[in-house]
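What you see is the complex with one protein chain gone and the rest in place.
The letters A, B and C name the chains in turn, as written, and every chain counts its residues from 1.
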Amino acid sequence: MAHEVSHDQAHDPSNVVNPEHGEHHIVSPLQYCFVFGALLIGTAITVGAAFVDLPGVLNPVIALAIACTKAVIVILFFMHVKYQSRLVKLTVGAGFFTFIVLITMTLLDYMSRAWGMW
Amino acid sequence: MGISPVLWQFLVKWLHNSALFPAEASTISPYTDALYFFLLLMTVVGMLLVCVLVFTFSIRYRREKHPVATQIEGSTLLEATWTIIPLAIFLVTFVWGALLYFRIYDPPANAMNIYVVGKQWMWKAEHPGGQHEINALHVPAGRPVQLTMISQDVFHSFSIPDFRVKREVIPGRYTTVWFQATDPGTYHIFCTQYCGTQHSGMIGEVTVLTPDDYEKWTRQSTSGMSLAQNGERLFASMGCNACHSGTAAARGPNLAGVYGSKLTLTNGNQVLVNDAYLRDAILNPSEHVTAGFAPIMPTYQGQISEDGLIDLVEYIKNLQTNYRVQQTQMTSESDKAAPQTPTEGTTETVKP
Amino acid sequence: MANTVAHTNPLDKVDHLEKLMPHESIINEEGEHVVLPQHRHHFETEEQQREAGSFGMWLFLLTEIMFFGGMFFAYLLYRNWYYPAFVVSSNQLNVGMGAANTAILITSGFFMALGVWAAEVRKKNLLVLMLILTTVFGCAFLGVKYFEYKEKYELHHIPGSSFSTAMFTNPGAYHLKEEPLAPDMAEKTQIFFFLYFAMTGMHALHMIIGIVLLFWLTWRAHKGAFSSGYVAPIENFGLYWHFVDIVWLFLFPLLYLINRHPVH
Partner (left out) sequence: MSTQISNTIVLLPDQATAKLPKRNYINNEHGLLSWLLTGDHKRIAMLYLISITFFFFIGGAFAGLIRLELLTPAPDLVSSDTYNKFFTMHGIIMIFLFLVPSVPATLGNFFIPIMIGAKDLAFPKINLLSWYLYLIGGTLTLTALVLGGVDTGWTFTTPLSTHYLNTHVITAASAIFIAGFSSIFTGLNFIVTIHRMRAPGMTWFRMPLFCWSNYAASILMVLGTPVLAIAIVLVALERLVGIGVFDPAKGGDPLLFQHLFWFYSHPAVYIMILPGMGVISEVISTFSRKRVFGYTAVAFSSVAIALFGFFVWAHHMFIMGVSNYSALVFSLLTMLVAVPSAIKIFNWAFTLQKGSITFETPMLYAFGFMGLFTIGGLTGVFLGSLGMDIHLTETYFIVAHFHFVMVGGMLMAFLAGIHFWWPKMTGRMYPESLSKLAAVTTFIGFNLTFLPQFILGYLGMPRRYHAYPQEYQVLNVLSTAGATVLGVGYMLPLLYLGWSLKYGAIAGDNPWQATGLEWQIQSPPLTENFVTIPIVDYEAYDYEWLEKKQREEVTTVG
């Protein structure tokens, strides 16, 4: 079994030392500035939108939509997920997926309690 | 049921007499047992299958007989087989179980209602006629009985194994269970949800009487006041009738005939007035304000015990006209027999 | 991936295991032979170590999502059940401070991101500066939070035995333009404040841990630990810090902005 890992083997497609790896990408500060600006604007909009009387459930929906957008921006750029391997993207997705499962399946119970006797 | 009744009787009796099986003492029991036998069969067959496979392979292919293994990759066909067949069996189980579930938890319309309050560590049964029992329950055979249950403190669970019924008794919420006993006799009541120190002491007996005996028992053990009458007194002493006087000038809505009706709330929702709603309207009035009224009703949270609430609910349920309310008003003004409010932690104590 | 592993003689290795373990030889892009002290023996390559570290950090953040997720669910549930109580108690929170804090936190995160960049391009002093700025804004956030908590304390809005619903049953007496709540609903404001303190408190706890780590990182950065292309700790801490920001990005609208409509 005693083999040496050579340069070539490390790049062999079946070599799995690092199959899911992504290039190390350096985000430029300018891009950070844009992101920063976008986040501040987002904050301003949420606060503004909260004081406007919107029809129906639109107010919380908008607030949450903005929060989600901001979160996605932070995740993609500040946290570099945009430039990361598929694995990391999948991991982030898995986290939110499980969270959604927790929320929806539990809410299913609470909401359907009101639907009637059975 | 699939099995011939004779065979069924034989099986159940035999199992019961060898103390391996509970009595079938309610109309539900055979249905539950049928599913149980089906599932047992599934387990035995599944078990046998696995055992037969393991043992025959072990014997046929043991090293002495079969020194060199033949490598096999797998077989999609076989794998599909043992995916689909168990899945199918499990789905049958699901459907059967679901049907049984609704049979058990869907009370017939004509069921007689008994209230049960669970508290650490006793069961209090309250019959509409005012009969109170502790850790005991008398019911007639051959008549559907519905229990409306609530807990004063923690989760309990009301279980009568011989009837195959059980339901959680939850603090802050009415739950119901129903059964129709078939054979007179006495059966265990257990609290099956762990509820603290004396959990295993929270047991009792349900006594199934013939209709005649039941009639006799009701007459003998009445305390003189029905639940509704207790409720009526409470209604006066708690000052409900100050607002719910049933007159046009009243600040609160008329409660006569409200039970079973549909109310429209200020937020536009429609609600069905049932026991749970009445209870909630007394404890958390502002959560569902009836359209056309101001949210002025005070909360009675912490001021009435669960028994008191049951009395009030029972009273309001039975209000068909305003006559009783007006009567109450007069008694309360004359201030004669101001009834005492049953409060928490009164004199009853549990004997260990 | 230009880095190549150049193993020493395997037999050699068995004999001098301890001596060899902490350091491994790595040939960098310029072909020079450099020894990276941070490289742990059980990783084949530096690259592998870095990716393992960041993946591990992401998995840790998953657990954080679920941890906060439980509280977010509790919030969602009770907000639906006791909407009026949640509205009035939310209106008692200081939107100005909340918004300012959001901005402060975003700024802090921005500096953190710049810090990661500074580390990547190996600008030591800039990195130290950025870390300090991150810390300063983090502390500023906590400072503002302190004043918010203090105000709640003075108003008896801290859940527990001293909690008072007077403001909600009788808002007129406190010069509030709210509709008075029925007493039973007013009781439920306590649930709001409990969730408010639990969630922001848990968030603040994460900030405090982060700031402690920041001190440590700043000190190491100052010593030059991250000036040679070894940026994993900075990067991974950055992930943590941004995650804490994200939690706040949700807490702010959910807690402060439930219903800010002008009272009719």
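Here is the rule we go by: a residue touches a chain if its C-beta (ideal position, glycine included) is under 8 Å from a C-beta of that chain, and two chains touch if they have at least 3 such contacts.
Note that the structure is a prediction, hence the values are computed from the model and not measured.
Colleague: Where does the absent chain make contact, in terms of the chains shown?
Modeller: Per the contact definition above, the missing chain touches A, B, C.
Colleague: Of C:G138, C:P159, C:G210 or C:P253, which residue touches the hidden chain?
Modeller: Among C:G138, C:P159, C:G210 or C:P253, only C:P159 touches the chain that is not shown.
Colleague: From the list B:G201, B:P253 or B:P298, pick the residue that touches the absent chain.
Modeller: B:G201
Colleague: If the hidden chain were put back, which of C:G56, C:G96, C:G143 or C:G224 would touch it?
Modeller: With C:G56, C:G96, C:G143 or C:G224 as choices, the missing chain is touched by C:G56.
Colleague: With the missing chain put back, which residues of chain A would touch it? List them for me.
Modeller: Those residues of chain A that touch the unshown chain are 1-5, 9-10, 12, 14-18, 20, 87, 94-95, 98, 101-102, 105-106, 108-110, 112-113, 115, 117-118.
Colleague: State which residues belonging to chain B touch the missing partner chain.
Modeller: These residues of chain B touch the chain that is not shown: 19-22, 31-32, 35-36, 39, 42-43, 46-47, 50-51, 53-54, 57-58, 61-64, 66-75, 78-79, 82-83, 86-87, 90-91, 93-94, 96-105, 120, 153-155, 157, 159, 161-162, 164-168, 170-173, 175, 188, 190-201, 203, 284, 301-302.
Colleague: Taking the full complex into account, what residues of chain C touch the chain not shown?
Modeller: 7, 10-11, 13-14, 17, 21, 40-44, 48, 51-52, 55-56, 59-60, 62-71, 73-74, 77-78, 81-82, 159-160, 187-188, 190-191, 194-195, 198
FYI, only the chains that are shown with their structure count from here on.
Colleague: Taking each chain's centre as its mean C-alpha position, how far apart are chain B and chain C in Å?
Modeller: 47
Colleague: Rounded to the nearest whole Å, what is the centre-to-centre distance of chain A and chain B, using the mean of the C-alpha atoms as each centre?
Modeller: Roughly 45 Å separates the two chain centres.
Colleague: Can you check the complex and tell me which residues of chain A touch chain C?
Modeller: 2, 4-5, 7, 10-11, 17-18, 21, 24, 26-29, 32-33, 35-36, 39-40, 43, 46-47, 50-53, 59-60, 63-64, 66-67, 70-71, 74-75, 77-80, 84-85, 87-88, 91-92, 94-96, 98-99, 102-103, 106-107, 110
Colleague: Could you pull out which chain B residues touch chain C in their complex?
Modeller: Interface residues on the chain B side: 283-287, 295-299, 301.
Colleague: Where on chain C is chain B touching in the complex?
Modeller: 82, 84, 181-185, 187
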